[in-house]
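Missing here: one protein chain of the complex. Every other protein chain is in place.
To keep things simple, chains are lettered A and B as they appear, and every chain counts its residues starting from 1.
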Amino acid sequence: MALPIYATPLERIWYYTFRVICALIFLFLIAPILIVIPLSFNAEPYFTFTEKMLALDPTGYSTRWYDLLLTFGMAQPDVVRDSSWWADAWANSAWINAAKNSVIIGFFSTLLATFLGTLAALGLSRPEMPFRRVIMAVLISPMIVPIIITATGLFFFYSATGLANSYIGIIMAHATLGIPFVIITVTATLVGFDQTLTQAAASLGANPTTTFFRITMPLILPGVISGALFAFVTSFDEVVVVLFVAAHDQQTIPRQMWNGIREQISPAILSVATILVIVSIALLTTVELLRRRSERMRGLTPG
Amino acid sequence: MSDASTVPDQTGPLKTADGKPLKSALAAAQAHRTRRAFYLVAPLLFFVLITFLLPIGQMLTMSVNNSSFYSWLDRDTGEKIPLMVELREWFDETPAGTEPDEAAYAALVSGLVHARDVKAAGQIGTRINYDVSRTRSLFTKTARKAPKMEPPYKEALLDADEDWANPRLWGAMRNASKAFTIDFYLSALDRTRDDQGNIVKIDEERAVYLLLFKRTLIMSALITFMTLLLGFPIAHLLAILPLRHSNLLMIFVLLPFWTSLLVRTTSWIVLLQSQGVVNDLWVSLGIISDEGRLQMIYNQTGTIIAMTHILLPFMVLPLYSVMRPIDPSYVRAARSLGATSWTAFRRIYLPQTIPGIGAGGLLVFILSVGYYITPALVGGSTGQLISNLIAFHMQNSLNWSLAAALASLLLFCVLLLYWLYDRLVGIDNLKLG
Partner (left out) sequence: MKKTLILTTALTGFAFAAGAEEITVMSWGGAYAKSQIEGYHKPFTEKTGVKVISVDADNPATPIKAQVEAGNVTVDVVDVEYPDAVRLCDEGLLEEIDPSILPPGADGTPAEEDFLDGAISDCLVTTIVFSTLYGYDSTKFEGEAPSTIADLFDMEKFPGKRGMRKAPKTTLEMALMADGVAPEDVYEVLETDEGVDRAFAKLDTIKDNVVWWEAGAQPPQLLADGEVVMTTAYNGRLFNAAVGEGQPFVMVYDGQVMDYDGYAIPKGAPNLERALEFLVFATETEQLAEQAKWISYGPARKSSAPFVGLYQDGKTEMGPHMPTSPENLEGALTTDYEFWVDYNTELSERFNAWLAQ
């Protein structure tokens, strides 16, 4: 919206002030996330920009903290970096193990959440669904109920049922936490879904399975995928449930970070943070592309 | 379908080809479709029941669980052994407030002897210690001496320790003998029972939970207000810019949304600590002296700043989705009718954004009431919320019943807000980017 020609001087001042205020708020939003990136290359164990860094002196920067991520927890970090060194890193490095756990748990919980969530969203968006509102409220509630309460409940329940300290237990818990996101995104896609398409398919002789896979699925796929990505991020970022019910060999990246932040907050944490920021940029880009594709397919977007 | 039945028909109800009345055939088809829809949801409902509803339900029962005084789990055999059987019988037979007689003392001694044999004296003492402090060792020490005690038991016990005559102690034991208790809820509300069993406030210097509940609500309200203050202008800007530009700026809102909570919390530690980026910047600009570095983290300020940042996207997104469709011609019309731009904003634009403010505000408030991670890491001692205390009792003091009682109260608050949200906004309208 450009400034109208009839604007008073006061309004002109406000017009620019408003934009400056907005710019500052955007800075508030984004600066904390970007600041960790240069700091993670700090050659010194500090959290501020050293003079060398400010002078853009290459010796002020180093990748030592990224190296530390690899070597932390290794049996023999200081030997020559041949294949056995890498095997050691793969088997013993605390952060690599955490990454493995995060990926395993994230992958399976996403699979579970997406499968169950999509199925339920299909049911929920049918007009004849009974108790729709109540059921929806129940299924969304894991997102609303404070995580500490969920984790407390799971601790007792899992201890009693033997699910504590198992991958299955954490995967199930994370799937539950991811389900609301899948339901929200998939039902949002289904809101704009043209039911006449499935009717047309049926009238042309397709059975319900064919209709689902050939008509419905391609149309809701973008919603399903972005729901899945949300579910994955939820699991990938979750620490409280892991704190409460995971055994020591199921430590995930956030759990390892939690330790790091509380005990020895070194720029190594910042290098993990940088990697995670890059992951989130990649995920965000994917979701945005999907959203646009979905809107184009359904002819919703003007721009 | 109801249309079908109201069609005027002279020849009786309509029939399908196989002779069934159309009305019931349609009803059957409808029921079939209803079932089909339900079957799609059923697996997830079952899953959520197991992984979410049951665990929380079980935790709620723990908040009234009172068994640690009269039941002991033998960890070698997995057997449940009843404790203090005779004393519980005595309590059952006598009304509350009865002066303990020799029979009561005898029952207590035999209970202590048994508890010592199965190594349960510590558990019993811990339970009573919740209600009457400094009694834990009373139980463990006396239990050690109990096997050698001889009648009259009252004298023997009072010889061992005079505290055994304390009426509050007896009141607490009587309470602890009941199958269920609301005592943990009393504790969670800074209440306790006096000698007569009346509910009274606890000493001011030990009261903490109500304060924390109050602080949680106040800080959540403040954070909600801050997100509104910061979220409103940018949501407005995003809404009035052409889509091409606003989609680009939207990244500034969505990237934080997608970035790990721990990353964002770490960033704030890096920015705000006294040797951190912000303090360094201010010192180098000469705004503050090197000695006068501001303490912006490990206190309430840190919690509020970090949580405002983390929850801001939850305010901006609903606001944006309400503001986008607002037709700018209303404001223009108001202006052309002589309203100043402020009046036009206040009387025309603002009222139309109320649904967005409501949706965003409630969502941010609900989420911040239960926050745990961020206050735990940056809150120091004054920036802790009620969730942190629940975690403390879960993991440090191990008073699980109290943790469950606190959690139930918090859950109740959140569900109330959730219900309100559903009423006012509708959960279907929850949007994520």
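Everything that follows uses one rule, which is that a residue touches a chain if its C-beta (ideal position, glycine included) is under 8 Å from a C-beta of that chain, and two chains touch if they have at least 3 such contacts.
Everything quoted here is computed from the prediction, not taken from an experiment.
In the whole complex the chain that is left out makes contact with A, B.
When the missing chain is restored to the complex, the residue among A:I13, A:L54 or A:I168 that touches it is A:I168. Checked against the full complex, the one of A:S159, A:Q199 or A:T285 touching the unshown chain is A:S159.
Residue B:S397 is the one among B:Q196, B:T340 or B:S397 that touches the chain not shown.
Although one chain is hidden here, its contacts on chain A can still be listed: residues 46-47, 104, 108, 155-156, 158-160, 162, 164-168, 247-249, 259, 262-265. For chain B, the residues in touch with the chain missing from this view are 75-76, 118-123, 125-126, 129-130, 133-134, 136-137, 140, 205-208, 211-212, 215, 273-275, 295, 298, 380-382, 384, 389, 392, 394-400.
One rule holds in what follows: only the chains that are shown with their structure count from here on.
Residue ranges on chain A touching chain B, taken from their complex, read 1, 11, 14, 18-19, 21-22, 25-26, 28-30, 32-33, 35-36, 39, 46-49, 112, 116-117, 119-120, 122-124, 126, 128-130, 133, 135-142, 144-150, 152-158, 160, 172-173, 175-176, 179, 181, 184-185, 187-188, 230, 233, 236-237, 239-240, 244, 254, 257-258, 261-262, 265, 269-270, 273, 276-277, 280-281, 283-284, 287-288, 291, 301-303. Residue ranges of chain B in contact with chain A, taken from their complex: 30, 33-34, 36-41, 43-45, 47-48, 50-59, 62, 230, 233-234, 237, 240-244, 247, 249, 251-256, 258-271, 273, 275-277, 280, 309, 312-313, 328, 341, 366-367, 369-373, 377, 387, 390-391, 394, 400, 403-404, 407, 410-411, 414-415, 418, 422, 427-428, 430-433.
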